[in-house]
Structure formats: C-alpha cells, structure tokens
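Below: one structure, written as structure tokens.
As you look at this complex, bear in mind that one protein chain is not there, while each of the others sits in place.
Chains: A, B and C, in written order; residue numbering restarts at 1 for each.
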Amino acid sequence: MITAAVHEREHYLNASYGIKSWLLTKDHKRIALLYLATITLFFFLGGSFATLIRIELLTPTGGLVSSETYNKLFTMHGVAMIFFFLIPSIPATLGNFFLPIMIGARDLAFPKLNLLSWYLLVIGGLFSLFAMLAGGVDTGWTFYTPYSTTYSNSYVIATALGIFIAGFSSILTGLNFIVTVHRMRAPGMTWFRLPLFVWANYATSLIQVLGTPVIAVTILLLFCERVFHIGIFDPALGGDPVLFQHLFWFYSHPAVYIMVLPAMGVISELISVYSRKPVFGYKFIAFSSVAIAVLGFLVWGHHLFVSGQSLYAGLVFSFLSYFVAIPSSIKVFNWTATLYKGSISYATPMLYAFGFIGLFTIGGLTGLFVAALGIDVHVTDTYFVVAHFHYIMVGGTIMAYLGGMHYYWPKMTGRMYPEAWAKLSALVIFLGFNLTFFPQFLLGYLGMPRRYHVYPDEFQVLHVLSTAGASVLAVGYLMPMIYFVWSLRFGQMAPANPWGATGLEWKTASPPPVHNFDEAPIVTHEAYDYSTVIPEVIEVG
Amino acid sequence: MTGHIDSIKTYLAVLLALLSLTGLTTWVAYQPLGAFSVVAALGIATVKMLLVSLFFMHLRHSNQLTKLVVLGGLMWLGILLVLTLSDFATRGWTGVPGK
Amino acid sequence: MADLTSHEAQASSHEAHAAVHEAHAETLDLREQFNTAEQQKDASTLGMWLFLITEIMFFGGMFACYTVYRRTFPEVFAVASSSLNAVLGAINTGVLLLSSFTMVMAVRAGQLGQRNMIILLLILTLFFGGVFLGVKAIEWKEKFDEHHIPGQAAFHLEGLPPDQQGHAQLFFSLYFAMTGLHALHMVIGVGILSFLIWQAKKGTYSATYFTPVDVAGLYWHFVDVIWIFLFPLLYLIDRHLGK
Partner (left out) sequence: MGSLPLFPEQASTIAPEVDHLLYFLLAVATFFTLLIFGAIFYFAVRYRRRSENELPPVVHGGMTLEILWTVIPFGLTMVMFTWGAAVFFDESRPPDDAMQIYAVGKQWMWKLEHLEGQREINELHIPLGRAVRLTMTSEDVIHSFFVPAFRTKQDVVPGRYTTTWFKPTKPGRYHLFCAEYCGTKHSGMIGWVYVMEPQDYQTWLSGGATEGSLAENGQKLFTQLACDNCHKADNQGRCPTLVNVFGSTVQLTGGGTVKADEAYIRESILSPQAKIVKGYEPVMPTFQGLVTEEQVLQLVEYVRSLGPKPAAGQAPGSQALGNQAPGNQAPASKAPAGKKSAPGAAPAKQ
C-alpha cells in the first residue's frame, strides 16, 4: 500500500504484511481501515441506488424502472446508507482509529471484540447484499407492519437478519468505546481534558448500547411474525401495527444521533484546529453531547403524529422534541463563537466544517418545523421530511465525515492529499447538495409524498432541479475517492503534525506505530492549548 | 470486589429468601386481591431481583460506576415502557376514534 | 460525575505505560492493552455490566409488547396464563435460583483459589441449568399437544370464544418469544459454563485470576433475574379468577 522504502520506520501499516495480518488483526487502527473499506463499498452501493432513483424521478410518469424496482431501490438505498454506512461511518472508522490514541491508550479495551464487531458488520452486510442481489426488498427501510410481515413478496427476512446482525456490531462497538473511555485513559487525561471528539463518541456509544437492542428484538419479532405468523403486530389477531412503530422509532430516532453526534465531535476538532483556538464553551459542547444522547430517547413519538397515536402522546412527544433542539443550538453557537478572533485557515477540512455548520443549521431548523404538530401533519411523509433528514444525515454527517477524513488522512496513511482538488470537491459537494435537496423542501410543502414512483406533472421542474443537483453531488463524492487513492502512492509524505493541532494523536508519528506511542504519554494540559504546539509546527516548517 | 468474600451463610440465607419468595408469589397469585395482584407479583419480583443483584452479583460491593450503569439501564427500560404507554393509555380520551 | 472522575483517574493514573507493561509482559493473563491486572478486571466487569444493560433493553422491547397487550386484553391474558403449568413454573424458578446459588459459590471458590471447588460448583450449576431447560422442553411439548402454538391453524385455547382466540395467540406468541429467548440465553450460558469447566480443569483460574468465572457469573445471575420477572408475568396472571 505505502511505498515500502527499505529503511522506513516501522508503523502499523508495514509491521506485518499479507491478507491474514489484516483479517486477524486486533489493532484498532487496522480494524478502522477494514471498516473504512466496508462502509465505502456500501456508500457507493447506496449512492448508485440514489442515482437511479434520481434519474427515474426526472420524468413524472416513471419510465425508467417499474414501480416494484423503484420501491426496491429506495428501500435498499435506505438500508445500505443507514445501517451499513451512516451508523458505522464515523465511530467505526475515525472513532476506532483515534479514540484510543486521543486518550493515550495502546488499543481499545477489547481488541478481539472490536474485530468481531467488524465481522458482524460484514456478515450482516452479506445477508443484506444477498437480499439485494437475489431480488431486493421493497418494504422501505422502516419495515412497517403489516406490509413487511404479511404483504411484501420480497427478501424481507434476509435483509432483516442482516440488520439484526449488524446491530450487534454497533452494540459491541459502543460497549467497547465506553469501557475504553472509562478505563484506559492515560495518566493526567481527566474527563475535562478529553478532546470533544471523544465526548461525542462516548455519548454516541451510550445510544448504541441502550437503543440498538430494542431494534434488534423488534426485528426479531418481525422475523418470527413473518416466518411463523405468530402475529405480535398483526391486526387480525388484535395486535397493533402502531406498537411496531413505537419500538422501531425508539431506536431509529436516537439512531439519527448515532449518525450526527460523532459528526459534531469531528466538527469541534476541526473548528478548533483551523481557528487555532480552544473551543468556546468546552463544557457546554461536551455536556450537550450527553444531553442529546439522553433527550434523543424521549422524542421518538414525533414520527407518529398522524399514525393513529393518541393526541395526548403527540403533545408529549412534540413538547419533548423541542428540548433536544436546545443542546444542538448550543453547539452551533459555540462553534461560531470559537471563530471569533481566531486565526482562521481555509484548509479543506475547515471548508467542510463550514459546510457542516451551514447545512446542519438548515437541517436542524427545519427539524423545528416537523416537530411542530400542526405543520407535521401536513409535511410528514412528504419530501419536506426527506429534505430535512438528508440535510442532517448527508449535509451534516457526510460533510463531517469527509472533513474528518481529510483532516486525519495524513495521520492514517502518512500521506497528504492534493489540497486544490480537495478544496474543489468540498465546494462541489456543498453546491451539489443544496441543489439536490433544497428543492425538496418546496416539493414537500407542495404535498409531494415520499416513496412515489410516479407523480403529478406540476412537481417535475423541482424534481429535475434536484436530479441535476444529485449529478453534481455524485461528481463531488467521486473526487475524494479518486484523489485519496492517488495520494496513497503520489501524495507528499505527511509530518507528524501538519495542522498545528494539539491532541495526542498528533504527538505520535504519521502513521502511528503499532502500539500508538513510542513513549507512553502523560497529559499535563487542557485540550486545545495551542500555545504548546505552535512553536513546534514552525520548526517542522 | 476481590476484597469482599461473603460467607456461605450469607449466600444460603439469600437462597432461602429467594425460594420462599417464589413460594409466596405463587401463593399470592391465587388470593383474590384484584388489581393488587399485579402489584404484589411485581413487588415480590423486584425484591428477588434486588437480592440476586445485590448479593449474588455483588452489586453491594461494586463501585459507583457499576451502580450508575445498572440504574441507567433500569431508567431506560422505564423510558421505553412509560412513553410507549403514554400513547396506549391515553387513546380514546378525545372521543374521536384514532386521536 | 466528580465522584467518578476521581475514582477513575486513579484507575488509570498508575505509572507510565511502557515500564509497567514490560514488568507484566511475563504474566500470561495480562493482555497487552492493559497496564495492570486490576485495570483489566475492572474493564471486563464494566464491559459485562454494560452488556447486561443491552440485555435489559433487548428483553425490554418484549416487556413493552407484553405490557401493552396485557392492558388491552386483561381477561384473555388471565385465561391464557391459567393454562400454563404453574407448578412446573415454580419448580423451575427454584431450580434456576439453586443454579444461581451454586454459581455464586463457584465465584467464591475462585476468590479463595479453591480450584477443585470451582470445577465442582460449575458442574452443579451446569446441571441445574440443564434441568431447567429439560423442564422447559416438557412444558413446550405440552403446548404442542394442547394446540397452544400461535400461528397454527389448529390453535385453540379452551374457555375462550372464537373471536378471542386471536388475542390468546398474542399471549402465546409473547410466551414463546420471551421464554424462547430466555432459554436461548440459558443455552449460551451452558456453553459458557462448559468452557469455564474445561479451562478450570486446565488450572487456568486462581485466586489472582478468575475474572472469566466472575463475569460469567454476572451473566448467569442476570438470566436468572429475567426469569424472576417472566415467572409471575406469564404464569401467575389473576390465577384466583380461574378456579
């Protein structure tokens, strides 16, 4: 992979070679790269489904694919993107790689479990892939009963099983992180010296551990109902399909925070490094991560305002939903305030961070719309919701993920990426994203329902705009893929600390040695104390 | 934890208590207590759970963090049950079917 | 939080990694990512407790279904519950409690470094676990014979009119899902116990290292706790209405 100069220093990439050294590795850094390869595959798989969806929607009459195929496309887009890309994205790659290094540990607390988690994701992914290749699944990623249990004639069982297995990957990763943060911190690394990325991943892990088992058992019940017709959610036996929705969203709403909290952690790092200032309101950002994780569990019923849920439950869930808006807004304000009087660099990761704040702000503010009962009745299950959650999950999570990938690429691979191309890609993605999804807000308020294969003519112009944006976006996503691979061979060698950053991960070499540090670190400073770092950077040049 | 080694007597006493409570809960179920029957059943089960976790699982001697983890888990179970019931228990209050 | 911080800072504020690590490099039991045996044990214990929390939520999903449906169909649940064999259920509860007792005694033997006692008590635990599963199998067999299997056309529960057979199926769906998953956990537990016995025979465990026994004990007791709730919730609903 990396040019093997004969007298190169030993690091985690060249310490051993061969397929076996990767597939049986217990090194969290190598496992992170295994995850990276896996989720990249699923990202492009999900992305190609999205491309087909957008091309199909160019015309209102549904000429490209049949309605069955279309339904399978959006289902598999959702399944691939949510369960096999977004949920593992930042925690399992950047988190896996950097969380132990950031706290000064040699590895996670349970390295074998970590490897097992990856295998579980792969096995789950294979089940889902099998379902996709064998004929697909058409229930929507939400698997609402009784359609999924009784009426769908597609590969529901294989897909459900895949998600069930992948769920354990998520649970075990979360468990591993929590124990690691509690038990493996280096001397002097107190809770309030932890980088905010660690706080964010810690909060994420809480959700993974507390939420994921519920979706697991729900999917298991769905599985039993489909196979044995035992009817836990079957209205014919007196069961209640809305109960399924409760259990499903008990996990799936917090799952949104599994996707976006680590993204927020990345942004906290980026904003600080590239304005060379400690994060404004460190404790507020740290605690708001935990607050989001906790409050995120109290709001799931806002997906059910028109489902037949009682009116009073709707009131409770709407009320609680607004509480989760507060910690999110605290974060945005604190990031913005961090820029004040900073020394702001326009490096690529910072451009992604700006993009994140902008898009997350729009996504978050439109969240206030859909949490308002009166408006949600109109916009739920329309493109308004589709646009809203893509602003959070794509505009938020993927922007941060790419920002983080650029930021950490030199550390992970020892190579710099080409700066000009990277800046261009950030710009293309930002513009493409907005062109794709902003028209969908308008479509949604106009009443365009989601998951529609054919649609009334008057929606076409906005759909065409959205598709145009999607093609720009696709180019934007392919660019980093290409130049990252290119940089592995041709990129400049990266110094240990190319950005003048403060974390322990920048005190060790690029790429890090097998046990992360040549010398065990002892922490003596707060996070983000740039006065200790900047002179060194200047020497490095 | 290694430091605390409970006596066999303690464990035996706990076992006896657990077995008697099992008998009690079975007996109570046949008594005409009406709605109180569920309360009794769950109350006894909770006491048994406490006995098992405090003694057999050494929660008595565990550190604060472990206790916090257990409390947190139970709290989350509570969230799941209570908020789910907030729907099912208030259905029909408006007198409009489905609201 | 402040409380935790001080406690854990202490847990990790041992001497610098490398030195300590080298000192322990000879000890087989200490994995390379840890500095001290205490840190390793703490991590394992915390990991197991966290895992048990996920198990609470896992069963919690089914408890939520149970709560909702019992609220909706209280009479049907009472009738269906009365069709279960409460005596066998109570006996099984006792068996499981006994197994918990032998398990905790095994852990105690570990604390005291009594290697042979560990093996003996683990085998006893395994035995009681097997008895529990056997009794469970007998109960399930009865259900098959009585046509109390949900999802089958032949399903019929005596004492209920036709329009409530569906609701009764809901009860039995939950019964099989809950006891089935509980039994699956027992089976996994039996596997773990067998592994521990094998390891104990090899002499792996001593007074300084018996974490696997300890942690497996937590798991076993937890499975016991689940059953402590399943027993009254499934077997003992409004028995007084029955006869």
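Points to keep in mind about this one:
Just so we're on the same page, a residue touches a chain if its C-beta (ideal position, glycine included) is under 8 Å from a C-beta of that chain, and two chains touch if they have at least 3 such contacts.
All of these numbers come straight from a predicted model, not from anything done at the bench.
By the touch rule given at the top, the unshown chain touches A, B, C in the complete complex. If you put the hidden chain back, the residue from A:Leu442, A:Val472, A:Leu488 or A:Val514 that touches it is A:Leu442.
The chain omitted from view is touched by exactly one of A:Ala372, A:Leu424 or A:Val523, namely A:Ala372. The residue from A:Tyr12, A:Phe85, A:Phe127 or A:Phe280 that touches the chain not shown here is A:Phe280. From the set A:Gly135, A:Gly188 or A:Gly308, the residue in touch with the chain omitted from the display is A:Gly308, counting the whole complex.
Residues touching the missing chain, restricted to chain A, are 62, 67-68, 71, 138, 140, 142, 144, 146-147, 150-152, 235-236, 238, 240-242, 275-278, 280-284, 305-308, 311, 314-315, 318-319, 322, 325-326, 329-330, 332-334, 336-337, 339-346, 354, 357-358, 361-362, 365-366, 368-369, 371-378, 380-382, 442, 445-447, 449-458, 460-462, 464, 530-531, 534-535, 537-538 (touch as defined at the top). Looking at chain B, the residues touching the absent chain are 92, 94-99. For chain C, the residues touching the absent chain in the complete assembly are 73, 160-164.
Everything below uses one rule, namely that only the chains that are shown with their structure count from here on.
Of the two interfaces, A-B and B-C, the higher number of touching C-beta pairs belongs to B-C.
Averaged C-alpha coordinates put the centre of chain A at 36 Å from the centre of chain B. Counting partner chains per residue, chain C has residues 4, 8, 46, 50, 53, 56-57, 60-61, 64, 68, 72 touching two or more of them.
Touching of two or more other chains is recorded for residues 65, 72-73, 76, 80, 84, 88 of chain B. In the complex of the two chains, the chain B residues touching chain C come out as 1-2, 5-6, 8, 11-12, 14-15, 18-19, 22-23, 25-26, 29-33, 37, 41-42, 44-45, 48-49, 52-53, 55-57, 62-66, 68-70, 72-74, 76-77, 80-81, 84-85, 88-89. Contact residues of chain A toward chain B in the complex are 182, 210, 214, 242-243, 246-247, 250, 297-298, 300-301, 304, 308-313, 316-317.
Those residues of chain C that touch chain B in the complex are listed here as 3-4, 7-8, 41, 45-46, 49-50, 52-53, 56-57, 60-61, 63-64, 67-68, 71-72, 86, 90, 93-94, 97-98, 100-101, 103-105, 108, 111-112, 214, 217-218, 221-222, 224-225, 228-229, 231-233, 236-240.
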